[in-house]
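Just one protein chain is left out here, and the rest sit where they should.
Showing chain A:
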Amino acid sequence: MARTKRKAVVGAKRVYMTRRKAMERLQLTLKDFRRLCILKGVYPVEPKKLKTGMTRGKTYYLRDDIRFLARDPVIWKFWEYKTFLKKMTKATAKKNELTLQTLRDNAPTYKMDHIVKERYPTFNDALKDLDDALCMCFLYANFSKVKGVPVEIVDLSRRLTLEFMHYVIESQSLQKVFISIKGYYYQAEIMGQTITWVVPHQFVLQAQPEVDMRVMRSFTEFYITLLGFVNYKLYSSINMYYPPRLSLKKETDKDMIVGEDKQHALYEYIGSLNRSLPRSKTDEIPVENKPDEFDEEEAEESDDENGDEPKAKKRKTVSYHKMVKEQNIFKNLKFFLNREVPRESLTFVIRSFGGQVSWDKTSFVGATFSEDDPSITHQIVDREVIPNKYMNRYYIQPQWVYDSVNARTLLPVENYFHDVILPPHLSPFVENTEGGYVPSDVSYQQNLAFGERKVDEEENEEDESEPESEEEAVEHYEKDLKMKVKAGKEEKVDKKRKEELEKAEEKRMAVMMIPKRRKRLYDKIMYGKRRNIRNTEKLKEKREKYEASQGKQNFKGKKAIRKKRQD
């Protein structure tokens, strides 16, 4: 019998493939197909034009992508898993405990090392895509016993995130911090890449019915692998051991870690974030902090991405010396954390900027000094009443640390005392754009940062003298009440304003002559600008209203009212 000729695949069919077809081809269930797509980073495409045989509302994948999926060895593991499940159901039905146990013990697993390598051929690629990985791992690290969250993954995430935080502390690469209602945002610059992540507030995270934990898990498994290898590389780049070993200098500490639980206790210690990790060669300067190379890297980066060019340039102007100074704003300061403040976050931030931290020994392991240490400079508190205060330290609220870090200088502590209404906490991620709204607190804080506090004091003095001048004015007014004829004044023509008006009209006339195809673009741009301006004005108005309602007191924290001054 003659062979039937296979129909040639032509046209759109050659390029695109529906999801159903793809699943058929790969012999996977939808669940497995999704998992594979997640691991391999394959996403659907939207055909530019719907060609014959294509339907709107269907998900299309590139045929190349599906071929790429089919080629991966992981798919064998998926198939194995499918048969494994079949065997399991059979054994369960037969109540064959022995088989069930052996099967369960030998369930097929897959490694994702090669996928990480494939998706991120260079280390830089991996760093670029680390945002989501970090967010996800930090989320999983904070999960408690939730249905559908395996404990091993939670433990791994916790371990890896702690290791990453240790790296950030050691390399002093933290740039920005922000407390939002969603969680803590951090931004670090690692090897020229800006990495932002968010850590949820430490509360029990509730599983939500609309969240598919299986999808989340697939992502997390991949991200854990990615983060693990990234950690390895980062640790080795600054000559640290990986997995981390804790340097225990004092003998007393060694005594604390005894017995079989040594590994666990070690991780508890690492978890405290309060010990620096040992390096293999301590004398060498970490690679990325070398000034020259840093600049070069920056330059390379800027070549790669045109969008970041101005940023890079800006940063180049910052001298190495200044940079080091800015990264060590908390040097020679000793902080003591009360038990009610977020320990992990504060420790991370303070240690990243060169400070020393401790807390009550009974609240968590890793305390280095006790509350009665006379050398403590700041105690971070967040409660109404403090029973016994020490005279030689500041009692401040946690926000001071974050604001100081963002301002890259030690802000005056008076505005952050424990019994004071705090100034607004501003986002360091907002970049001032043209026409955008800038809260007045920003400029105020900047002034503080540059040490212009004296100006404010003067202003205050002026404020105090104001009532006197008002009285004088009243006297003047009474004098003026007598009838008088004043010489008429010549109406001045404001030249500037006239010119401005003329210019505006000229522009308006010229705008009328923009050809149609450009006109739309122009209108769009102008619409966006106008909307910005509108928003800005709205915010300004609201602010004014607020200030009017508040009166002069307490505005900008100039005259922060002490609710209860104890001294």
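Basically, a contact is a pair of C-beta atoms (placed from the backbone, for glycine too) under 8 Å apart; a residue touches a chain by one contact, two chains touch by 3 or more; residues count from 1.
Simple rule for what comes next: contacts and distances are computed from a predicted model.
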From "Multifunctional methyltransferase subunit TRM112-like protein", "Ribosome biogenesis protein BOP1 homolog", "Phospholysine phosphohistidine inorganic pyrophosphate phosphatase" or "ER membrane protein complex subunit 10", the hidden chain's UniProt protein name: "Ribosome biogenesis protein BOP1 homolog"
Contact residue for the chain not shown (choose from A:70, A:413, A:426 or A:533): A:426
Contact footprint on chain A, counting only the chain that is left out: 34, 37-38, 41-46, 59-60, 64, 68, 98, 102-103, 105-107, 109-111, 113, 116-118, 120-123, 126, 128-129, 131-132, 135-136, 139, 152, 156, 178-183, 185, 187, 196, 200-201, 203-208, 210-212, 215-216, 219, 224-225, 228-229, 231-233, 236, 242-243, 340-342, 382-383, 397-399, 421-422, 424-427, 429-430, 439-441, 502, 505-516, 518-519, 521-522, 525-526, 529, 539-540, 542-543, 546
